[in-house]
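Removed: one protein chain of the complex. Kept in place: all other protein chains.
Letters are used for the chains, namely A and B, taken in the order the chains are written, and counting of residues starts over at 1 for each.
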Amino acid sequence: MSRPLSPGGLYAEIQAFYARQTRLLDRGRTDEWAATFTEDGVFEEVVKGERLEGREAIAASARKRADATAAEGVQRRHWFGMLEVDHEADGRLGATYYALVMSTPTGGGLAVYLSAEAHDVLVPHHDGWLVSHRSIRHDAAGPLESEAPWSSA
Amino acid sequence: MSRPLSPGGLYAEIQAFYARQTRLLDRGRTDEWAATFTEDGVFEEVVKGERLEGREAIAASARKRADATAAEGVQRRHWFGMLEVDHEADGRLGATYYALVMSTPTGGGLAVYLSAEAHDVLVPHHDGWLVSHRSIRHDAAGPLESEAPWSSA
Partner (left out) sequence: MSRPLSPGGLYAEIQAFYARQTRLLDRGRTDEWAATFTEDGVFEEVVKGERLEGREAIAASARKRADATAAEGVQRRHWFGMLEVDHEADGRLGATYYALVMSTPTGGGLAVYLSAEAHDVLVPHHDGWLVSHRSIRHDAAGPLESEAPWSSA
């Protein structure tokens, strides 16, 4: 959808962006998923202590995970919810949201196995957005101690 | 809510439509739920291999399931999320979303037991929408092999 101007429109636009982006990942279309990050995009996960720098590294990591998941005959799903969107400098957006990760083996039962909180920096791109920085904090890391828990550094 | 014109408004409108529609089903108001489908609406579930044609058949199937659930003293909940809405021909909309199904027996614990992906075709109706075609693919069917997994045929 083209970029609406109203806050309501913007909020819905970001919801739709995440739905499209995440569906690419859950379908194993990892290159298209990685293309929703900037060339110099950063993806970091607290707990795992993983920090990926650049679209290529993000794509390679996702590909590896997707291949393993496919080999197991498992369908993964990522749900994002409880979204907050804030305007930042230079037309960027800050998006904070909860994430759930679940998987279902072919012919098997659902396991909802991971809860996390995430923060993205989104930058305008054509009539949409790209993620320039994503920080994910797994709930297993324990209750937040600070208001800016997004750096794993 | 009346039909807004902005993409943001439309996206929110469809979210609200699904909230209202699904609440009808979860409350066992299956005739009202079925009335949110067109008279010739199609409801198909991959895996179960079920294909229902027409509002009456959709209502009868939902009634049967709701009665069984009520007899068990179970409260079911359907959550839809990760929504994408696309404009199709003739003013129709294509809506793709994830679905979670869960249940709680009276006095018992929650079980989140099913994850699926769904695609609806929505047609304008008065100041709202009706579902003319719904395809649901349970994750247990295994990872998607195609970009158009919506037909069980």
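We adopt the following convention: a residue touches a chain if its C-beta (ideal position, glycine included) is under 8 Å from a C-beta of that chain, and two chains touch if they have at least 3 such contacts.
Keep in mind that what you see is a predicted model, and the values were worked out from it rather than measured.
Trainee: Touch as defined at the start, partner being the missing chain; which of A:39, A:53, A:67 or A:84 qualifies?
Mentor: Selected residue, touching the omitted chain: A:84.
Trainee: If the missing chain were put back, which residues of chain B would it touch?
Mentor: Touch set of chain B with respect to the missing chain: 1-2, 4, 6, 8-13, 15-16, 18-20, 22-23, 27-28, 69-70, 73-75, 77-81, 102-110, 112.
Trainee: On chain A, what residues meet the omitted chain?
Mentor: So the residues of chain A touching the unseen chain are 6-9, 11-12, 81-85, 96-98, 100, 112-115, 138-144.
Keep in mind that, in the parts below, only the chains that are shown with their structure count from here on.
Trainee: Would you mind pulling out the distance in Å between where the CA atoms of chain A average out and where those of chain B do?
Mentor: Each chain reduced to its C-alpha mean, chain A and chain B end up 25 Å apart.
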